[in-house]
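In this view, the complex is presented without one of its protein chains, the others remaining in place.
For reference, chains read A and B in written order, and residue numbers begin at 1 within each chain.
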Amino acid sequence: MENKNNLALNIENLSVKYKVYEGTLEVIPGLSMHVEQAERVGLIGEAGCGKTTVLKSAAAVLHSPPAIVRKDAIEVCGVSVDGKKGVRSVRRNVSMIFQDPSSSLNPTLKISTQMTDILKSQFPGRKKAEYRQMMLDALDNVSMPAPERVLGSYPVQLSGGMRQRVCIAMALMKDTNLMLADEPTTALDVTIEEQILDLLDKLVREKKKSLVLVSHALGAIRKITDRVYVMYAGNVVEVGKTREVFEHPRHPYTIGLLAATPKLTGSGIADGIAGDIPSYINPPKGCRFASRCPRCTPECLEAPPVLESVDGREDWMVACHHAGEEAMA
Amino acid sequence: MRKTILAIVKKLLHTIVLLLVLSFVVFSFIRLIPGDPVRISMGPMTPEETIAQKRSELYFDRSLPVQWAHWLKGVVTEGDFGESLFTHRNVAEDIKQYLPKSLELVFYCAIFILIMGVLVGTISAIFKNSWLDNLIRFISYLGVCTPAYAIGVLLLLVFSYTLGIFPIGGMPNIPDNYVRTGMMGLDCLLVGDFALFGQVFKCMVLPVLSLSLGSIAYMARIHRGAMVENINADYIAFAQVAGVSQGKLVMKHLMKPSFIPTLTIYGLQVASLIGNAFIIEVIFRYPGFSQYSLNVIQNKDPYGIVAVTFVFGIIFAVVNILVDIGVAFLDPRIRINTSE
Partner (left out) sequence: MMTKDLKATAAMEQGVNPRVEALKKSWYKFSRNPLSMLGLIVVLLVIFIAIFGPYIVPYPEDAGLVTKIAESFQGPSGAHLAGTDEYGRDVFSRMLIGTRSSLVIGLLVLAISVPLGVILGLIAGYYKGKLISRLIMWLTELFMAIPPLILAMVVCTMFTNGYLFAAIGIAVAWWPWYTRMTYNMVTSLSNELYIVYTELSGVKVLKILLSEMLPNITSSIVTKMSLDMGSIILTASSMSFVGLGVQPPEPSLGAMVSDGIAYLPEFWWLTVMPAAVVVLIVLGFNLLGDGLNDVLSVEEK
């Protein structure tokens, strides 16, 4: 933490708002997270809690307006996203894979065209054959069957899994330290999901990249990542070493989230958490999770909890007024 | 590719049937007109026998299907569209004389509209929400609301009457031995008379401008809208993060998909130009097909009206098919058979 310039990604007190008819949507009220070099970080939480917003802000592709983003909050490899120059150099240092591979490839251009355009700006002035070889290598890298045919295809001609492999290949063409993966398997079949995540894991390890992985596949998060951030309604509620958080979750939301995944042992599908994420307009004054929390007390409705160390440890933090009361879970 | 060709052939057949039905409908419609068109055209003083003879010549004394079949046979076998009661010539000759001139006018407009509409729309989208964008949007909004005749009058007032740069209307005489295609400018070029082409060109500037400006405004709005919408697409964000250069991103990755809605609207605009051209032809005294159509319609000339609607139908259909081909060319989702 001391040497900030060494961080692959450093977000400090990021806020993202939208102005709408009903008022201001505080999608991200004030979020901090960091990713060290060659570290793999997971980001989990239910749909609509702001994970994609955080990633898009970090890659400087969140559209503003309509979003109002505090841009100086984000630093990628020591460079702030603030300003035009910042945006450009940040984009140079970030790769990102999107949720839906069918919408992240241009429907009107051949795969080879899309890949060449990336290569041309990364490695200008090479020969056509060289670019072609580089593309074939890149596709080979993601274990793509029949790469020659894929290059000559349009996205519609490929299956979902193939498209996502192409996306990963394209994202890896740029030599960056930081890879952001926004639910790369949500739109895919379960059978393909594991293949893609294994591939991503392998490639990131090989190239010693930092990774931020957003996924609902908690098993994969556990397998792949070193640390995990748990988000709820725009806030980080718990952060710590993946293994420790998964084994001894402290925040009631984390406990519920982990319990909601079906387990092989035990009584099949678990309970989940009753209720919905609160409205982002006029969010509750206290803890945003209070309305759904089994440990809720008057204190929780009054003041929002801040992230505090667990057992005096720097690397495990929980935002809950009742973090210590593990027994109640 | 086979999918596209099949679709086009199917559409072509469909259109032919549609046009045949259309001509039949127009024939029956003409029969509904109160009064005898032959009598109206030949005047009240003409003796009854002459009228009767003319009526029989034009198959007006036969049943509707017979008249229609006779007309159709003439069109298909000899390109004979029947006799006009307005010009007293075969309508085919009238078409040959007037249609190329209108097509030339519309052709220049079509090119001008495509280039300017896309250019202005792109600039507007790239500098979204800047003062330039706002200015362009303001002017194009106004342009969409302004009738072609008002633009024509304004241009006349400024460029002809006040500045005296362009003539107030009319076209130079093209010598008979020049006529190859019937298009005035093109004929001059084919003959090699560049001086006369210059004159023709000068006379066509204001008509082309008056006819195009409204469509340019509309095209610019559509193209800007398409580009601005596609800027939010995931594939643009992905290409941006993946490292495609800014220029390529805008001019290729953003431009190509944005062309799909633009092209569709472009087709509609070009087709409507042909219908709207008559006002401009009237204002600038341009001897074109639209003005001829207007005369034919106002004089209730039966064979003229059938031919005019038929020709417009063909032009509409051709433009539509060209647009379909263009869209298929741009959008592989239409071109390629997918199992999805």
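Some observations on this one:
The working rule: a contact is a pair of C-beta atoms (placed from the backbone, for glycine too) under 8 Å apart; a residue touches a chain by one contact, two chains touch by 3 or more.
Please read these numbers as outputs of a predicted model, since none were measured by experiment.
Of the candidate positions B:Ile51, B:Ala69, B:Ile123 or B:Val144, contact with the unshown chain belongs to B:Val144. Of the candidate positions B:Phe27, B:Phe278 or B:Tyr303, contact with the hidden chain is made by B:Phe278. Considering the full assembly, B:Leu294 is the residue among B:Ile51, B:Val191 or B:Leu294 that touches the omitted chain.
Take chain B: the residues that touch the chain left off the picture are 18-19, 21-22, 25-26, 29-30, 32-34, 141-142, 144-150, 153-154, 156-157, 161-162, 271-272, 274-276, 278-279, 282-283, 293-294, 297-298, 300, 305, 308-309, 312-313, 316-317.
Keep this in mind: only the chains that are shown with their structure count from here on.
One simple way to say how far apart two chains are is to compare their mean CA positions; for chain A and chain B this gives 53 Å.
On chain B, the positions that touch chain A within their shared complex are 231-245, 248, 252-253, 256-257, 260, 330-333, 336, 338, 340. Contact residues on chain A toward chain B in their complex (touch as defined above): 56, 59, 61, 63, 91-92, 94-96, 98-100, 103-109, 113-114, 117-118, 120-122, 154, 156-157, 167, 170-171, 173-174.
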